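Every protein chain of the complex appears in place save one, which is left out.
Now for chain A:
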């Protein structure tokens, strides 16, 4: 071939491939735009006052994933009418949790070179008190029962060709002093009673017992442990194997968690369990599907957790004692929390 025909082939290919690329982008952009419009059959949402203040009735706050102008905003519904109209706050969060008038919101900021993420501490009226930059994609957040401490976990991604090395980074913040422990991996680890360090230690899913103590998942060497954390002593002590995403009950006696059960498919390996901390006995929850979420306690006896749904995720609920059957509580919703 001489040069002109080669260039002609190249030009034709550039036009064809460029056209295909442009079509794909335009198509995806149109789809993204349609997500901003409400659709029939979805829970409706309208703006209003959303607060974390007590004494305003029992209600649920969560991230709505329903299409429309309020998509991804924190919304509120009465606890006794979860299917009712959603009051939206105008605050967009990927992950959300709240306790005693303090909210933690992990949100994305859209920039020209991709999204960046930040953790925002909210006051009782969901106004920003302070924000902290995040190192990766948000996955979990929790506020301590008193509202003083906040914790979050992000995914930090690989850095090589077709990189598939994912790790987590978990931070704890004291909202009274604003002192941030940026990386819990700097804590001293006691595994099976002995000091332990390894490059592959990952921590995720903090749940607070009080302002000085918490539970968290510790992973190393392809296994996971439930670890007890001490903020002042900066120590992590492993307690039990095969526990992920712990969630402490309001009375502090039980931990709901996801457990890797042998024989399940590699991409859906978990079942929801509850561990009694006094007897160290595990009880399977009635949910038979694989749950990949840090469950929340909706009250002393009931768990809430996310499962994939038509609009990203739905919130399901099941009794913590293993009785009953799972029930869908909220559609197109993520990260629920009960406020009284």
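Methods note: contacts are C-beta pairs under 8 Å (C-beta built on N, C-alpha and C of every residue); 3 or more make two chains touch, one makes a residue touch a chain; residues count from 1.
Please note the rule applied: contacts and distances are computed from a predicted model.
Student: Please identify the absent chain by the protein name in its UniProt record; candidates are "Daunorubicin/doxorubicin resistance ATP-binding protein DrrA", "MFS transporter", "Potassium-transporting ATPase KdpC subunit" or "MrpA C-terminal/MbhE domain-containing protein".
Tutor: "MFS transporter"
Student: I'm checking contacts with the chain that's been left out. Which of A:88, A:139, A:207 or A:317 qualifies?
Tutor: Missing-chain contact among the listed residues: A:139.
Student: Which residue, A:250, A:308 or A:324, contacts the hidden chain when the whole complex is considered?
Tutor: A:308
Student: For the chain left off this view, which of A:142, A:169 or A:271 is in contact with it?
Tutor: Touches the omitted chain: A:169.
Student: Touch as defined at the start, partner being the missing chain; which of A:10, A:49 or A:300 qualifies?
Tutor: A:10
Student: Could you please point out the chain A residues that touch the chain left off the display?
Tutor: On the chain A side, contact with the omitted chain comes from 1, 6, 9-10, 13-14, 17-18, 20-21, 24-29, 31-32, 35, 94, 110, 112-116, 132-137, 139, 155-169, 171, 182-183, 185-186, 196-200, 202, 204, 219, 222, 266-267, 292, 308, 312-313.
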